[in-house]
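Heads up, one of the protein chains got dropped from this complex, but the rest are sitting where they should.
Here the chain labels run A, B and C in written order, and each chain numbers its own residues starting at 1.
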Amino acid sequence: MALKVEGLRVYYQTLRGDVRALDGASFSVGDGEIMGLAGESGCGKSTLGRSLILLKPPMKYVGGEVLLDGDPLPIWDRERMAPYRYKKVSIIPQQAMNALNPTRKIGRLIRELLEARGVSSRDLLPELKRRLDLVELSHEVLKMYPIELSGGMKQRVVMVISTLLDPSLLIADEVTSALDVSTQKRVAEMLVGFRDHKFVRSMIVITHDISILYQIADSILVMYAGKLAEKGPTEAIVRRPRHPYTQLLISSLPEIGVRHTERRLSGIPGSPPPLLEPPQGCRFRERCPVAFDRCREEPPFEELAPGHLVACWRAHG
Amino acid sequence: MKNEFLYFALRNRKLRLGLSVVLFFLLLTFVGPLLTDYDPWGYIGAPAQPPSAEHWFGTTTFGQDVFSQFVHGLGPAFLVGALGGGLATLIGTAIGFVAGYRGGWIDEILNMLTNIVIVIPTFAVLLIIAAYLEVRSFFIEAVFIGCTAWPWTARAVRAQTLSLRAREFVDLARISGMRASKIVAFEVAPNMMSYLVMVFILQFGGAILNAATLDFIGLGPTTGISLGLMMNYAVLWGALQLGMWWWFVPPGLAIALIVGALYITNVGLDEVFNPKLREK
Amino acid sequence: MVELERVTKVYRVGTFGGRALKAVDEVSFEIADGEVVSLIGESGSGKTTIGRMILRLIPPTSGRILFSGMDISTLKGKALKDYYRSVQGVFQDPFSSYNPIFKADRVFRVVRQEFFPNVEEGEWGKRVEGALRAVGLAPGEVLGKYPHQLSGGQLQRLLIARALLLDIRFLVADEVISMLDASTRIDVLNLLAELKGERGLSILFITHDLALGHYLSDRAVILYRGCVVERGPIDRVFGKPYHPYTRMLLSSVPRLDRKWEEGKVGLKGQQAAPTKGCVYHARCPFPYESCKGERPHLVEVEPGHLVACHRIGETEVGKCRRQG
Partner (left out) sequence: MKRYLTRKLAIYILTFFLAVTIDWVIPRFMPGDPVQTMLSRANLRAEAVEVMRGYYLKAFGLDVPVWRQYLNFWVAVFHGDLGVSVYLFPKPVSRVIMEAVPYSLALLIPATVLSWIAGNKFGAFAARRKWLDNTLLPVGYLLNATPYMWLGILLAWAFGIALGWFPIAGAYGFDRTPSLSLGFILDFLWHWFLPFASLFLVQFGGWAIGMRNMVIYELEADYSQYLEALGTPRGLIRRYAFRNALLPQITGLALQLGVIVAGSVVTEIVFSYPGIGYLILQAIQNQDYFLIQGCFLFIIIGVLLANLVVDIVYIVVDPRTRRGMMGES
């Protein structure tokens, strides 16, 4: 197991109290696995991603453990976590377009960043160039300022920088969201390429778009309102989802070939519960068409079939 | 919304501190003259006396009561601040709105004007105008200050208007058939109220400092008393050499405290208005 | 109902308007009564600019936009207001569509103030409730709330209700669901479909998402770099696309029913904006020499289905399809 997360709880501190953005997450990601992390806005998926690398206020560590390659990650300690960052865990942030210092040439930025982490930039230069080729960027970008690149180019630069030290775990946070479909496809394929070239051992791809995950992920973890709803192999999640939320979510996605006159799709009525004071029991209960009495108790996140976990009483019953 | 604002406003330490200091001096402006019977210009006592029960802030080289001068000088400071600062805010806001909302060549011209007035040292212009005016009043001083201090406000308001204008609610107002002036007044401006309040506070403080500088070099109002004028006389008539600290400390300290408190109030307001800056 | 005739928009960029940027380049198409047309393109295709020109938020540089045969650029004063009675828009970002310091239902008051100053309070209240119910909102749940207290889906519905108060005949829906969550998206789409069906509303549905376009519309217009490269009935454009760009788009869409093919979509050549020749030639997998020099015109390949590609009309078409 490359990554093992056990009972992780991370809250957001606000003046009104703690927002329980991530309320107990237990899962693991295997060697060479690309795990997709899906869910709607505010479900806690970005909180989960970020807390694995940089947990800082207003985020608050409440409990849980994280093991990477068998070693515990001190994610609650901002200082002690520093040596693990980049070398062990790395991230492609959501705002990749703004992630580069505007007043440094990209080559120099990379050099200074590597030297600061005690890595010789000279030794890595050939590899850096090889990877720029891989993401279809000319070596000239090293002599340019970020402002001279397009948004997409900046994002690919960030992708190369983030993976340059071959981290064990890469977190890709909404990397494809703002992109056009054609670019989206290439970028998604590049992520897979990073894994195939062993630049990263395993990867968590955070997105709200399940169809992207279907293309590139080995497994998908669906979150709802700060809790894990379902995790399983991609094919199983898309074809045979067991959690009612996953089922409704997937059936609400329009596909090419579907027309409203022929097959009318429908969304999920209602909206997610407030995470400031979340309801007891299953958090999807209010919107769930098959909810019953037992859902007042919290359903366990348990294995149904090998590698397929669901938090739903109906699925277990 | 409103209650939340009030809640944070009352809890904010900087805001409370800043406002109390400003209010204290404002109160003193009104109450102060009642506490003293002395004519600020009258030669009423022994010269160069240190503070005493009779003369709370001592007397000048000529035997004038410093406390009386001080409390009478506070009023003009607030007056020039409110009037000059208000005028600067008004001009700057108007130019910023027009330039930012209309865009095009109007924007180009107003922008050019703003840039020119920004590089002209305000003080030098005030200097030459004041020098040629034989009779000067607080009102004229405030108007001149207001007419030269607006550029940074215009620039900031223009930038904000530009960004608000690009928001979709402005488009929605336009396809509701609303006229441009109405959109600025009812859609754009209300979003900037908090910002404009802060601009006014800064302009207020700036106008007080500007006026004090002019008064100090003898280009202030030709009649009346002001804090800047007190410092002018103190320096001219040897308060320094004679060690008469009670003469020059109060006026400068009052200005520094009032303006400083205004700045602190501003930081406090900024924290109240922008949740991101609130103390954690 | 709405007709675009060789509409062009050139933006001046740079401090003194030094460079010109052609956002929309001689675009012509029309939207018939009761028809939903999808305007599909990636960022920089000019799709939003077209929507804004139809709403008269910006003027075209050249060309005409006709509404019921009338050139909308000539409208002024009352005539313009009447135009807005029939033509309305809903935009991409629901949160930015509301003034954050006012309650959300202020959009209704503005409509009353501007269009129906004579309708009395009670009557107006009934109309608002009617419009809210028509878009599937419970009046009690949304009236009197601030925008941040409502969800994106609710806000977009409110805007559609606002348009309905005006008895509109044509709606410009600019990426209206791209910022909504997947679980509420489809309901807004269904709502638009109902309005078309029940009220005979014409809709210009601007989107970058081909699946959404396909779900809702009757016809599609594919834009690339400000030019129409293909347009026609939706099932023809999606079922039998001719233009290499349309085909590339379709093959790049992530789908849940099949995996991506190993097609190589290059990222290079995306930056340069060609001034002559086919707008797509730098990225086209099978360009001709003539593609560089001459811009292809839209050619009708089957009834109502037009394509702008030099390969069309030649026997190569079939071959080109097989390769793509």
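Please note the rule applied: a residue touches a chain if its C-beta (ideal position, glycine included) is under 8 Å from a C-beta of that chain, and two chains touch if they have at least 3 such contacts.
What you see is a predicted model; the values in this text were computed from it and never measured.
Set against the missing chain, the residues A:90, A:211 or A:271 yield one that touches it, A:90. Only one residue from B:33, B:86, B:103 or B:218 touches the chain missing from this view: B:218. Only one residue from B:116, B:166 or B:193 touches the chain missing from this view: B:116. The chain not shown here touches subunit A at positions 53-54, 56, 81-87, 90-91, 93, 95, 98-105, 112-113, 116-117, 145, 147-148, 158, 161-162. For subunit B, the residues touching the chain absent from view are 112, 115-116, 118-125, 127-129, 131-134, 152, 205, 209-210, 212-213, 216-219, 228, 231, 234-235, 240-241, 243, 245, 248-249, 251-253, 255-260, 262-264, 267.
Assume only the chains that are shown with their structure count from here on.
With centres defined as mean CA coordinates, subunit C is found 31 Å away from subunit A. In the complex of the two chains, the subunit C residues touching subunit B come out as 52, 55-57, 80-81, 84, 87-89, 91-93, 96-102, 107, 110-111, 114-115, 146, 159. Contacts from subunit A toward subunit C in the complex involve residues 40-41, 136, 150, 152, 156, 180-186, 188-189, 208-212, 214-215, 238, 248-250, 252-261, 264-268, 271.
Put simply, subunit C touches subunit A in their complex at residues 42-43, 151, 181-187, 189-190, 193, 208, 210-212, 214-216, 234, 238, 248-250, 252-257, 259-260, 265-268, 270-271.
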